[in-house]
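Complex shown without one protein chain; remaining protein chains in place.
What follows is chain A.
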């Protein structure tokens, strides 16, 4: 398939950085070994006669060949210092990540979608911490941001606005401004139907007849009921009829007419039949047949659609609906009031994220019509430039229109999307919408989800300019590409200049809108840098009419060009390549097919769960893993450095400071469990606070917790602590240690040092914890206890296989002295003194944001979500019940989306109705494919 890409295997950025750290450690290891090796070559000498370096001594200690001594010592030291490489780190990380996925992400009730019965699903355990560092989100529109559900929401008739609903975006705005919305409780009689979410007592149930000017209402409703290309299917009763429409918008408008009492139930080749109720008299129902004389179809240049129809009483009317600017140009000069009021309403609707259409009509006299119809028939039967001629003819009659009002359709967003987007953008995440829809639709949705608002400056790069259109009409491909290329290059330069100016001088936020055709050229290597620079300066970017492959290209542009961490989210087959291209791919599971989910790394049921996935799970995973890694680094470095200091006092001979078993069990038993507990349970702020202060997420984007500086601080303290361990335990070792004047040997000292290391390292972990559960207590005290149990048994028992009984009885010898206990109290406290001072000062004078948040909420008891979840499980609110019911409805057959008049497949849809073959666009094919397969899976 053209748009498919090979499936990449993904590793998290943190892990890649970890590799660098490991490499550095290897470097350190080599360096340490080199010092030791040189030292050993210099040290070895026959003068130390007690070493028995006589004639045929083995090469390792042969003073007559110092170079070989060095080389061999090097190898000895590599094995000795190999503990600096935290091998068990990878195992621990895998374990932690696996549990994070299987237990935390998959089982999070906050990400469980009750309506579709879908919990979140982590399909890979590699990328948990990547979720905590995402800076760019690339989102599909349909099915991801929206439900692909159009609902008739508001209207403006004769200069009065109707409809009491409140859109998500209005709600969000009110919340941000702290305004209370007086939300009108919907009356119980309101019918819920797909495509209709409107209530206003002034017009529902025939009440419109009591309004000031009922005539204009009739025109409005008839325009809705007559001016469309919808086909009714099924039983001709209002409850059972199904409307087949090219776009859900049209269906929504016709459904609205039905609820207003103008029920469109049958279409014949020449007529449209309506069942009108309450028109002449309340409660009165009559069937009326309107003759449709002409249909002036929609296309992307006209942006309007008209029908000419004849009433049964002979009245000839042209009904027209279309984009506001197109209609306004063609209005008669009268009735300025309605025009002004309607324009105001249009703006209101637009800023609430609704898609608007203007409705107008014109009464025709028979003469005018006959005259025009002749030309129309001619144009229709012409062989050359038919479309152009038809447009010209239509232009002649679509004038002197009288404005009726406007409709506002809500492209139903998924629940909580604007809020989620707002939260994410406050978290420093930039959201790009990549959609196959047309520009207007895309901008509209961007408004609806709060990605673009009126405070932003829009930079638009489009191929819908006159110059390009002209070139396209000429049809010379080379010429077209040259023109587009020039215009793209020009636009990019212009936008970039504007962006620099606006951003730096006025501090204005920018939004970039670019369409697929331009994108194709802008992605060209020569413009790529400009495009990247421009888009990184914009707070939101909308790409419309892009193909699946372009989605992936844009994603990798940011991923590779800007080296930022990207996340793609989508639901359909056309998002697969984008999902695979990004660092993290998220699939919306539940409704549309499984391709996106199969390609994704994480699957969630709703866009809004992204907030939990990123701000809670991602952030925690990132912080936890950073801590785990730095802690591992610290504990291995500390341990190895004590060994390293000892080397200097053993004539660089590579003598072990610790017993073999101490060394091997250090990582496996004595310090293993607590760090895993830390990786699972550490929580700096609770989930609700993480969402309340989304800015905390920025620390992940900036990689605050795994910078070289952080590693450096840990390394410094590891260095300091190892010196303390080594020197404090060895310094006084030349003297008597108990009241009977007995002296410690090497293994007594090393056992003491090891005990100090184990205790300190475990306590240091406790200091790194933000929340301490009983598992922390258990594992930390367990680890320290495990060491003592081990050493009691190990040094208490004589084993026949142990040739050197070095540590035999050492712990008992140690424990018979006061000196041991004093050291045990002194060394860990001195070792941790530095860390404690650092942590205290850091928090006091340079607090991290999360620490402030902790302090603000220090007295609050963690709310336990149990009750809250139980309630969700038990009751469905009416809203939820409704959306559940909607989710259960069979999905619409046509997946076309967008503005009522400009869905991408619109032309081909009608062409196929008319029996003409028009090739489909690539994105239609992809989407259809995913629809088909979803059906197949559902049948299975």
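In this text, contacts are C-beta pairs under 8 Å (C-beta built on N, C-alpha and C of every residue); 3 or more make two chains touch, one makes a residue touch a chain; residues count from 1.
In this text, contacts and distances are computed from a predicted model.
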Problem - The complex's invisible chain, by UniProt name, from "SAM-dependent MTase RsmB/NOP-type domain-containing protein", "ALA-interacting subunit", "ARC1B protein" or "Syntaxin-18" - result: "ALA-interacting subunit"
Exercise for the section: Return the single residue from A:332, A:467, A:598 or A:829 that touches the missing chain. Expected result: A:829
Completion exercise
Among A:114, A:231, A:285 or A:598, contact with the omitted chain is made only by A:114
Handout entry: Touch list for chain A against the chain that is not drawn
Key = 45, 47-54, 57, 61, 76, 103-104, 106-109, 112, 114, 117-119, 428, 507, 620, 649-651, 653-655, 681, 683, 687, 693, 695, 698, 728, 730-746, 748-750, 769-775, 798, 803-805, 808-809, 812-813, 817-819, 822-823, 825-826, 829-830, 833, 836-837, 839-840, 843-845, 847, 849, 851-858, 862, 864-866, 869-870, 873-875
